[in-house]
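Once you've had a glance at the structure underneath, I'll fire off some questions.
A protein chain is absent from this complex, but the other protein chains hold their places.
Just so it is clear, A and B label the chains in written order, and each chain counts residues from 1 on its own.
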Amino acid sequence: MQDVLPILNPRLVGARVPRVEDSRLLAGRGRYVADITLPGMLHATFVRSIFAHGRIRSVDVARAQALPGVHLVWTGADVAPLTPGLASGLQIEQMKATTQPALAAEFVRFVGEPLAVVVAESRHVAEDAAALIDVDIEPLPPVVDAELAADGGDLANEDVPDNLVLARDHEQGNADGAIASAAVTVSGRFLSGRSAAVPIEPRGCIAEYDWTTQHLTVWSSTQLPHFFRSMIAAFTGFPEHALEVIAPDVGGGFGQKCHLFPEELVVPLLARELGRPVKWIEDRVENLMTGTHAKQQLNEMEIAFDEGGSIVGLRQHVIGDGGAYNCFPWTALIEPMTAAGTVTSVYHIENIKTRFEAVLTNKVPIGACRGIGWQSPQIARECLLDQAARKLKLSPFELRKRNVVKPEQFPYTTATGTRFSEGSYLESIEALEEAIDYEEFRARQQRERERGRYLGLGISVFNELGGQGTVAAYQGGFPVTTHDTSTVRMEPSGKVTVFTSLTSQGQGHQTVFAQIAADALGVQLEDVVVRAGDTRQTYGFGTWGSRAAVIGGGSILRAAEPIRQKLLQTAGHMLEVSEDDLVLANGRIEVKGSPDKGMAVGDVAGVIYFAAQVRPPGMDPTLESTAAYDPAEAVWANGAHAAIVDVDVETGLVKIERFVAVEDCGTVINPIIVEGQLRGGIVQAIGATFLEEMIYDEAGQLLTTTFMDYLIPTASEVPSIEIIHIETPSKATAGGVKGMGESAMIAAPAALVGAVNDAIEPLGAFLTSVPVTPDRILSAVAANG
Amino acid sequence: MLASDPQAKALAGGQSLLPLLALRISQPSTLVDLGGIAELSGVDAQDGLLSIGAGTTLAELEDSALVRDRVPLLAKAIREIAHRPIRNRATIGGSLAHADPAAELPAVIVALDATLVAHGPSGERRIDAADFFTGAFTTGLGDDEILTGVEFPARNANWSFLEVARRSGDFALAMVAVGVELEGDTCTRPTVVLQGVASGPVRSLAAEQILENSVVDDAVAAQAADAATRDLRPPGDIHASSDYRKRVAAALLRRALLEVGRRAQ
Partner (left out) sequence: MTGVATETHTVEVTVNGRHFERALEPRISLADFLRDDRQLTGTKLGCEHGVCGACTVLVDGAAVRSCLMLAVQARGREIITIEGLGSGSGLTPLQEAFHRHHALQCGYCTAGMLLTTTAFLRENPSPTEDEIRAALSANLCRCTGYQAIIDAVADFASDGARSV
């Protein structure tokens, strides 16, 4: 939608620049929402349903209200007139929208759903009071199994008939025919368990309302402050222009913090009611129990091949367990629709037939989490490719090389309607194969098997829809508009301030955006400061979908351009040369070939602001420019991962001997940041593959509510990881940048599961359930041994 | 204080109790802080007996040369418990009184034939480790008693301590502590204790009978492992099923026996 801008004279872009944001965090001066204290502040705690499904008969708050130190207690009845709750749906035919009340008033639909709130002098007293609230709920049958729920029966959410938010079939070509007549077919039923983002900082928000100005300020640990602001206004009636949302330092998001939560509707209303700031900070139990969950999918997949190993058809049926409500704003489609929408990934597959069903159950809503719906079909497909390779007696590398989209096929439109302009699919497989030394591995694997030791190799070739703007959203099935905005301002001294709507939860934006702005305006890194998180500037949709580098970079380049032009114009005017003869770099504007003929950038800026007679006549004396960015195409990074594992078949414990990640994310702004995202993502993927599962019992009670039960990786679980970079710049984005933050969570679990399956294959075992726990490995081996 | 108020709880290191308070699972009326009682802390060796005060932290024990030399199995097991910051506060008395069925110390003190010393209003009581653990999170300690010490008799044996956990430092899914004395190739005085397979530590006399006066080879190890686990019905939970714990306990026992049964003196 906008012209593609190059990064001229890249000097900082591409360099390993240590982060500028580190000092305050290292010194303990980060200010996260829990660290903020306001005069007169009170503390809120929520009372939550202990039933997975029920009808609220009564909520008796008398004892709680009477407790000294308690200022207010609200139930669903108090809040209902003030807000309709979170209405979540998309403009998609037949899709069922849902409304999650801010506080449940009639029904409770998942364990942990908030139904009352206490505000008190301290969190301790608020929790004391919460324990004194008597809630009488008539239990209703809990719907816990999405596969059963998809067939109808008991309703999880009374507003959604048949528990179905949306079902959609898609076909291209003749998959049934191709599969029926194929030489080789492989199939499997792959289950991804429920997991969660688990940022180390839990959620929280503070609201302050000033009756004298009618201004509401909200601090929230959120990834999307501007969107949050618009939605608070929409759902509570606080007018948008008198409402400010601030994202302070945020301790990780991973997608969980790109939702609006019912608690975040209640807290501002409490602040207005009480005339005092109100703070809500959840504890970890609440975070695990009521923060959005992720990933729960069933993928039934079938892939067929001709004798040469070319894929002739693919069938997929996805059931996504959405929880009790459409999360806001992504809805229950976030997993199953994206799973079906990109199932062919990097492979050339002409005949496909997919069906997805987004189903509701009496559990916490499923929301966005790093890798979203792409992780699960990746596991299914790559494990099936390995099985096919064994049947076809081809190496897993060779089979994939035969089937990926080749360079001469770009631009390529897939059978699901997604479109790629460029990519290094073949090259990344070859780089991976070389790094692994496949023949040597197979020889070693065979030797070790004879000694009773089970090594395995798994590989996972992928692409990643990043830099998500409107085109990408639509291609992914989400008919939504999305962009972000930056303002670039050069001060009279030549220093630069960048305001951007893309907040950071650890991704190093302050550094990365400064690198881009500095190169665009020819100044030093230390001459640029980046500010984000404040809704007084630059509207945007937030940091998710691996988009910040692309959209932030793109909007900064667009905003910087008019400033760049003015600087060159002014310098040209003063030096009496054509602008085309000037170079802007290193803090100076100089005549090409005559470096002594030039001026400091700061001097030129000073002239524009302060010297009306010297600057070009008619020039508007501003050096501040605002621009949005929304890429004209969907942007696809790609790569390939491999894992070598050692499975102890007597204990089910898996040691990861080696992990190799080939990553092509186009132009790399800062390799340090990219590697950090990869390493962090790979370890998070190890958690998703081996350790993490949110387990509900048949009554819909969550059994994994503490860090003793929900296990995330520690430093001891980290293998040796090698990273190999390839750079295929995007043809569509500013600077050729692509997003990559989700790469590891999309691709790595498939490599790890594939590796375990490769290890235990001689024992006749094949795992299709994630997480791959020691118990599951032992059961699979014992069943077949 | 503990005697007069049934809702009071003793507080030592707090590493097991405080999470329960934070989660509001346990709601004592009063906490009796044992932290200030200096006499409860310390490691002492006399006449072949190693005496450890109940209030001694696990970190102190981890760092103690006396423990390392006299009771190496204890030193080894302690290093597997959680992480150092926990061990800096957790006490041996507190951990034993907590009696978690997946914890390392109960298995180890049973394997070492330790004696627990308790004090209450009616005076001092000595309890054999074998009799101390009466169920999951349950011991023979009265509500009005506290542990004051643990005594370890001297024993020169080869020990193997193996556990399987989801992550390092986590509670074990299954654990074995095996000790033997070797006369040449022959095993004597075998001690076999399993943990994580029942509501508390399990000493397998059946396995010990097979091992007594045997030369440990693959067959004997397998036989002993089978005898020790055949009749077990371990509790299953979200981390591991009953069947898993049983199989893995057997595998660990086999490995432990092969490790110590053949070690040269």
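Keep in mind that, in the parts below, contacts are C-beta pairs under 8 Å (C-beta built on N, C-alpha and C of every residue); 3 or more make two chains touch, one makes a residue touch a chain.
Bear in mind that the values here come from a model prediction, so they are computed numbers and not experimental data.
Q: Thinking of the complex as a whole, which visible chains are touched by the chain that is not shown?
A: A, B
Q: Among the options A:292, A:338 or A:684, which residue touches the chain absent from this view?
A: A:684
Q: Tell me which residue among A:65, A:310, A:706 or A:769 touches the hidden chain in the full complex.
A: Only one listed residue reaches the unshown chain, and that is A:706.
Q: Please pick, from A:5, A:47 or A:250, the residue that touches the omitted chain in the full complex.
A: A:250
Q: Specify the residue from the set A:274, A:591, A:672 or A:699 that touches the hidden chain.
A: A:672
Q: In the full complex, which residues of chain B touch the absent chain?
A: Within chain B, the residues touching the omitted chain are 11, 14-15, 18-19, 21-24, 27, 29, 31, 33, 35, 59, 83-86, 88-89, 167-169.
Q: What residue numbers in chain A mark contact with the hidden partner chain?
A: Contacting residues on chain A, toward the hidden partner: 18-19, 21-23, 25-32, 34-35, 37, 67-68, 124, 127-128, 131, 198-202, 249-252, 254, 283-285, 505-508, 672-673, 675-676, 678-684, 706-708, 712-716, 718, 721.
FYI, only the chains that are shown with their structure count from here on.
Q: How far is the middle of chain A from the middle of chain B, if each middle is the mean of its Cα atoms, in Å?
A: 44
Q: Touching chain B in the complex: which residues of chain A?
A: Interface residues on the chain A side: 127, 131, 283, 285, 650-653, 691, 693, 695, 703-704, 706, 708-709, 711, 713-714, 716-717, 773-775, 778-779, 782.
Q: Help me check something: in the complex, which residues belonging to chain B touch chain A?
A: Those residues of chain B that touch chain A are 19, 22-24, 164, 166-171, 173, 238-241, 243-244, 247-248, 251-252.
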